[in-house]
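Let's look at chain A:
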Amino acid sequence: MSGPMLELDGVTKHYTTRRGVVRAVESVSLAVQPRSTMALVGESGCGKTTLARMILQLERPTAGAIRFEGQDVAAMRGAALQAYRREVMAVFQDPYSSLNPRLRVGTIIAEPVLAHERPSRAELDKRVAEVLDVVGLPATAARLYPHEFSGGQRQRIAIARALALRPRLMVLDEPVSALDVSIRAQILNLLADIQAEYGLTYLIIAHDLALVEHFSSDVAVIYLGCVAETGPTEQVFAQPRHPYTQALLAAVPLPDPDHVLSEAAALGEIASALDPPAGCRFHPRCPHAMDICRTTRPLAAGSPHITACHLPRTSLP
Partner candidate 1 sequence: MLLSVRNLQTHLHLRRGLLRAVDGVSLEVAEGETLGLVGESGSGKTMTGLSLLRLLPKGSGRIAGGSIQLDGQELTTLSEAQLARDIRGRRIAMIMQDPMTSLNPVFSIGDQVGSPLRNHDIARGTALRGAVVDVLRRVRLPSPGERLGDYPHQFSGGQRQRIVAAMAIGCTPRLLVADEPTTALDVTIQVQIINLLRTIQDDTGAGIILITHDLGVAASLCRRIAVMYAGQIVETGPVRAIYRSPSHPYTQALLAAIPRLGAKRGRLTAIAGQPPSLIDPPTGCRFAARCPSRMAKCAEAPPVVDLGDGHSASCWKLAS
Partner candidate 2 sequence: MAQSLQRIAAAAVFSLPFLAHAQAPKPATGSLAVAFGAEATVLDPTHSSAGVDQYFFGQMFEQLVRTGPDLKRLNWLAETWSVQDAGGKPVIDIHLRKGVKFHNGDPLTSEDFEYAFKRQSDKKISIWTHLQAAVERFEIVDPLHFRLHFKEGDGSYVASDLTLWAMPKRYMEKVGDEAFERAPVGTGPWKFVSRSVKEEIRFEAFDDYWNAEQRPHVKNLTIKVIPEDLTRVAAFKTGAVDWIDAVPPAMTEEFKKLPGVVTASYVAPNNMYITMDSVTPESKFYDVRVRQALAHAINVDAIIKGVLFGQGQRYVEVGIGELGYDPDLKPYPYDPKKARELLKAAGYPNGFDTPCYNLTTPREPYQKEVGEAYFAYASAVGIRCKVVGMEYGTWISFGRRERQGYVDGLYSNMWGHGLPGDPGTPWAGHLHSYVPGKGWGATSTYSDPEMDALVEDLKREMDIPKREALIKKIARIKHERVAGGLTTYRPLVTFAWRDKVTFKPWPMAFWRSMQEIGLKQ
């Protein structure tokens, strides 16, 4: 087996704003294996979207490296970058903002193709029709404008567009959170089918833990720009080791009237990335916080189930 398809090594992103330096992402290291689905999960503002944007080369990391099949993405220029752009595509959260309202669906889907190839008109039409068929839309949809579709259908169009060039890695940024429950399942199933059929690798960003558990093979739990815990989804969900992961899981209300929620799992509220706590970033909310947590950042340890916590692994519940 070859190495990971995508590797993040100490990736850090700081923004300088008027109010100070926002430490959005702090030294994140992850590896995404081919044909797997890696989920980045965390609460709003935790930096998961910033990570995705760096992987998509929409932003540059302040420090660290992002490697795609061993090549540093940040160093890519010209043809190499263009080649990378061909391999990596994205589906965004809001199906209303992700499609240009002034272009026909056919044009929207053809856009990535035209950025890399010069197919004939007929060939292009054929390819558009093909991907539309894959996402379950009729070929006639190509002639319509985005506003003529519902949210779920738009998300299908966005998936078709990302699929048109047959990329190898797809970044899914909250792909269903703007959709209704009954539509969500359609899209999730579609994404699963596509992955199976084309052998895609997914990097999905989500805040819905149930969805993550259901959909991903690996998961990284992120808190205030740092990876708290990462590993195979089954292991992480079955035996969460980090107090934050535990708190998250405990806080999810289940569609079960007999389930009792516990509030004590995480205290207070999330701190600001503008002035993150020293030491372990979770320590002000952690029920198990110790002195060392206030001063020293915990190192990540374990394999494949990695946790960044000072608590001795053995003493973890």
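Note that a contact is a pair of C-beta atoms (placed from the backbone, for glycine too) under 8 Å apart; a residue touches a chain by one contact, two chains touch by 3 or more; residues count from 1.
As a selection rule, all candidates are chains of the complex that A comes from, given by their letters.
Since this is a predicted model, take the numbers as computed values, not measurements.
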{"item": "Numbered candidate touching chain A, per complex, among 1 or 2", "value": "1"}
{"item": "In the complex, chain A residues that touch candidate 1", "value": "43-44, 150, 152, 180-186, 188-189, 192, 207-211, 213-215, 237, 247-249, 251-259, 261-263, 265-266, 269-270, 285"}
